[in-house]
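Complex shown without one protein chain; remaining protein chains in place.
Note that the chains are named A and B in the order they appear, and that numbering of residues resets to 1 at the start of each chain.
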Amino acid sequence: MKERMNSRHDLDQLLNAEAQQGVAKLVRDLKDEEPDMAWRAALSSKIMEQSVAVQRRRKFNFFLKPASGLALASCLALVVVVSTQRPQTVPSNPAPAVASASIEKLIIDEHQNVAYATDVSGVGLAQPEANYERAPRVADDPILVDFFQL
Amino acid sequence: MTCRWLPIPLSIAIVSAAVAQGSDAQRAADLIRAYINNQSKTRFHGEREVTFSGSKGSQSHVEVIRKDGVRVRVDFPAGSPFEGQIIVENGKERRHYLPARNEIRIQPVRSDRFVQRLKRLIQSSDVSRLTVTDGGEVAGMPTQMVEFRGQREPGFKLWIEPKSKLIVKRQIYGPNQEIIGGYTFRTLNFKPSFDGIDFGLSVPGAKTTRPSDELARAASKLGLPALQLDRSTKFTLEFVRTPERKEAKVIIQGYFRADDVQVTLFILGQDVNPEMLKRFAKGPVKTYAWKVNGVQCVLTGEVGEEELQRLSTQVKA
Partner (left out) sequence: MNDLATESALIDRCRKQDPKAFADFIDLYQARVLGFVKRMVENSEDAADVTQEVFIRAYQNFHRFDQRSSVRTWLFRIAHNLCIDRARKTDRRLKTASLSYSDEDGDEVIDVQDTRWEPETMALDNELATVIERGIGELSEKLRPVLLLHDREDMAYEEIAELLQIPVGTVKSRLFLARAHLQQVLTNYWNGDVVPSRKGVTS
């Protein structure tokens, strides 16, 4: 049987049909694989390279922009003045304040820390135990563990 | 003619490489299997350096291990920040003595947790991801280094001493290939004398506490309900922790089942966004968030979301 559909309304109806929704659900349920560690390491390394390039470009732009509307001599002079008088404004190593990570991310991290904790030491002290038993400020309360800092 | 015959050596090379890789993985699996099978029989006395690595750098300490089959005792040398503490496991329970509090914490055993993980690994298709190479000397003994580079779970490197089948060094990696930590034995004696060594750990006058006591203490301190996973689920509460963060009032409970399935229960003094949780959850880790009388709860674990949802109905005061 063939049907001919030629309006948006009909198309919406078609898309909401049981068979179409059934396919959609099966597609939605397909699993995605997490990239492997080597892939992530390679990407991190490339991003770090890019980060260095960004810092270099920022430095370059800092010097280039003030010079753009002036003659070469004025430009050089300006660069000298800027670079000698206001060196502290050059973002040579910008380290933006690390915003506190979301509680959701920390929950996932902590779950994984639990899994790794015993993988590392087995029968011995797990990392959180080592952390709080070492720290005098929480010695009076052994359940206080600064796990988010691990 | 040359081109015509070229595929033959090429095919042989490819097949040989595949066979070599397969036998390599097999050899690694055999080493792990030998370690697992020998676990309950190994006897030794040794000293190892344990290192934990985190975002704030690494910290190390030394542990003195005495192992007599399934019985294990861990002491800490003089000068260690943990001097005086003692940990024993007897295959049924773990006891951890804290001298400053004169307290013995009783918890489920941990020593075979990693063994369970290895068992699962060599029974799975991931076994093909194992490799083995010469590991050099550790504690004066030659070793074979088995490496697992996980796709769905963190990887590790194990240095196995072939005669004793003992893991004399190991490094554990996190999901982003970072080193989480590991240990290295400095000395090992496979003919130890355990005369006079107490594997039972009974300290006169010391009070004993269990994780449920710690939960009650945490709940009282933070003003949160002492919700926990019902025992009928077969999950055992192993530890309770509370973080020191002004913005996050939370009790964390670690649960394990006999088949080594782990779930973590979070009782929070603030709301969380379930969608954000799902987005941060990596690989097989699933999450389920719900509220009990207005209190935010979250379950995380490497089980299906439906299973977490089912478990959530078993979280009770």
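The definition used in the following text is that a contact is a pair of C-beta atoms (placed from the backbone, for glycine too) under 8 Å apart; a residue touches a chain by one contact, two chains touch by 3 or more.
Since this is a predicted model, take the numbers as computed values, not measurements.
Visitor: Touch as defined at the start, partner being the missing chain; which of B:Asn38, B:Thr133, B:Asn273 or B:Gln314 qualifies?
Guide: In the full complex, the listed residue that touches the missing chain is B:Asn273.
Visitor: Could you list which residues of subunit B touch the chain missing from the display?
Guide: With respect to the unshown chain, the touching residues of subunit B are 176, 247, 270, 272-273, 275-276, 279-280, 282-283.
Visitor: Kindly note down the residues of subunit A that lie in touch with the hidden chain.
Guide: Per the touch rule, subunit A residues meeting the hidden chain are 1-6, 8, 11-12, 14-15, 18-35, 39-40, 42-44, 46-48, 50-51, 54, 94, 96, 98-99, 101-105.
The rule is short, and it goes like this: only the chains that are shown with their structure count from here on.
Visitor: Hey, how far is the Cα centre of subunit A from the one of subunit B, in Å?
Guide: Subunit A and subunit B have C-alpha centres separated by 26 Å.
Visitor: Spell out the residues on subunit B that touch subunit A in their complex, using ranges where they run on.
Guide: 48, 50, 52, 54-56, 59, 61, 63, 65, 72, 74, 81-82, 85, 87, 89, 94, 96, 98, 100-101, 103, 110-111, 113-114, 117, 149-152, 154-156, 170, 172-177, 180-183, 214, 217-218, 221, 239-245, 247-248, 250, 252, 254, 262, 264, 266, 268, 270, 272-273, 276-277, 279-283, 285, 287, 298, 300-301
Visitor: Of all residues in subunit A, which touch subunit B in the complex?
Guide: These residues of subunit A touch subunit B: 33-34, 36-38, 40-41, 44, 100, 102-108, 110-112, 114-116, 118-131, 133-134, 138-139, 141-150.
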